[in-house]
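Apart from one protein chain that is not included, each protein chain of the complex appears where it belongs.
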Amino acid sequence: MQISSSIFLTFLLAVVTALDSAKLLQLKNKGSNGIIKLTNSNFQKVVTGPRDSHLLVMLTATNANVGCITCVEMQPLYHKIAESWFESYQDGKKVFFAEADFVDGQRDVFQAYQVNNVPKIYYYPPTEESLPITSGSVEVPIAQDSKEFVKSIHNLIESVSGEQFRIIEPIQWGNIIISILTIALLTFVAVKFHSFYVPLLTSPGLWGAVVVFFIIIFNAGYMFNSIRNTPYVRPGSEGQVEYFMPGQQQQLGAETQIVSFIYAILSFTVISLITKVKAITHQKVQIVVISLLCALIFVVFSAYLNIFAFKSQGYPYTLLDIVKF
Amino acid sequence: MAVVNKTQSKPVIPPTAAVTGSSSSSTNALSDFSTSLQSTIDSYFKTLTPRLKLIDIFLAFLVVVALIQFVFVILVGNFPFNAFLGGFISTVGQFVLTVSLRLQTHSVKKEEREFEITPERALGDYVFASLILHFIIYHFIN
Partner (left out) sequence: MSSLTLSQRTVDNIQLFLKVTILITIAGAAISSRLFSVIRFESIIHEFDPWFNFRATKYLVSHSFYDFLNWFDDRTWYPLGRVTGGTLYPGLMVTSGAIWHALRKIGLPVDIRNICVMLAPAFSGVTAYFTYLFTSEIKDSSAGLLAGAFMGIAPGYISRSVAGSYDNEAIAITLLMASFYFWIKASKEGSVFYASWAALFYFYMVSAWGGYVFITNLVPLHVFVLILMGRYSNRLYAAYSTWYAIGTVASMQIPFVGFLPIRSNDHMAALGVFGLIQIVAFGDYIRSKVPSKKFKSVLIVAIFLIIAVGILGLFGLTYAGLIAPWTGRFYSLWDTSYAKIHIPIIASVSEHQPTAWPAFFFDTQFLIWLFPAGVYLLFQDLSNEGVFVIVYSVLCSYFAGVMVRLMLTLTPIICVAAAIAVSKLFDVYMDFSELLQSKVEVEGIKESTGAKAKKTKVTGLSIVAKLTVIVSFAFYLFLFVYHCTWVTSNAYSSPSVVLASRNPDGSQNLIDDYREAYYWLRMNTAEDAKVMAWWDYGYQIGGMADRTTLVDNNTWNNTHIATVGKAMASSEEVSYEILKEHDVDYILVIFGGLLGFSGDDLNKFLWMIRIAEGIWPDEVKERDFFTSDGQYRVDDLATDTMKNSLLYKMSFHRFTELFGHRNAVDRVRNQRITQEPDLNIVEEVYTSENWLVRIYKVKDLDNAGRDLLSASKFEKETKAGIKKRIQKRPDLDLRE
């Protein structure tokens, strides 16, 4: 009842004030980027008609907690197309762009469309009568690739309006200014603290440490964690905390840390054996140190093999049983 | 493409570099630069031997050929693209090979010989690499 009366009301309203392109232009100019913002109050009027212009409507949700990556990606492209269009045709040439973002809280819009996933784009041809919101439109398929997306919308507009236009890439003044400022600042810092960092930058020891650090964490599966978003630890069957997960193809966040620590110990011990031990002059001390280092390698390597054997069942070559699972 | 062109027209670099000097620092650097440029040219002519002269004329010739091709492509269009590319790369390739030969045979720093090869060996290498280069180019152009 309520709906039908509201449709009736809009219809009345529409008859009185048929939405012509001048009105839409006005609405468009309210926004900053050539887009008509659909709100709870105006969307019926804009969308249902009668209307002498073509209309594209994009439903999107750019808030982070919705987690719609495509929305975030496609929205600026849509804006870019709209801006390019108005750049070519100031008066809109009877093509207008509207948008409703879930962020803005205009729930009625989304309810009226009854969408359960976004982004969606609808195309409304000009109409002489008032049509219900869902039936007066054609859904435009959204291409996965951003280039394809722009191309498809571009083609659609050109074919319905019969006018040619070029997509204009907006110049990101903000970005340019920020980069210039950053470079200026960096140059200033570079000149100012010259004497401080030059010895650091040219020190092979520091570079060696940094390089070895990166190699170790990459080899310990750091990239796996960052791509798969693995949990750090997991609860075991009896409620205890588990740091290791069986299976060669999977790992936990803690494993990377433990394994890179093991690699670091082993590598450091080998490096010490090669470079440092020679410097010890006292024969007895030397023997003791060397034996200790060898023992350290043996023990740590055994522990490491235990962990590996736990992860890959049936691995036969372990040394001492140091870590028990 | 633009980058290649820049390197190709290497002898023309000093003017651009001079602009850099003037824009980035005081006129002092500029005068420094022009004097150093002058002394470079002087010493270049002082050390010029007939053999070097031959190499350098060849280098200049290659640059000119490459420029002509480039201008031709800009004016006429690059229809047989691999033909242009083949021609252009062959001049660039020959250029860098010749420069390498020049560096190898006439080490600038007399006190420390950078290359441990005899000029004869260098010439042999040069011929070998040039043959490979032009064989491939020949195949490329069909």
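The letters A and B name the chains in turn, as written, and every chain counts its residues from 1.
By definition in this document, contacts are C-beta pairs under 8 Å (C-beta built on N, C-alpha and C of every residue); 3 or more make two chains touch, one makes a residue touch a chain.
Just so we're clear, the structure is a prediction, and the values are computed from it rather than from any experiment.
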Shown chains touched by the chain that is not drawn here: A, B
Among A:F193, A:W207, A:Y232 or A:F325, residue touching the chain not depicted: A:W207
Residues from subunit B at the interface with the omitted partner, ascending: 1-4, 6-7, 10, 13, 16-17, 20-21, 24-25, 29, 32-33, 36-37, 39-40, 43-44, 81-82, 85-86, 89-90, 92-93, 96-97, 99-101, 103-104, 107-109, 114-117, 122, 124-126, 128-129, 132-133, 136-137, 139-140
Subunit A residues that touch the omitted chain in the full complex: 69-70, 141, 144-145, 169, 204-205, 207-209, 211-212, 214-216, 218-224, 226-228, 248-251, 255-256, 259, 262-264, 266-268, 270-271, 273-275, 277-278, 281, 283, 286-287, 290-291, 294, 297-298, 301, 304, 308, 311-312, 316-317
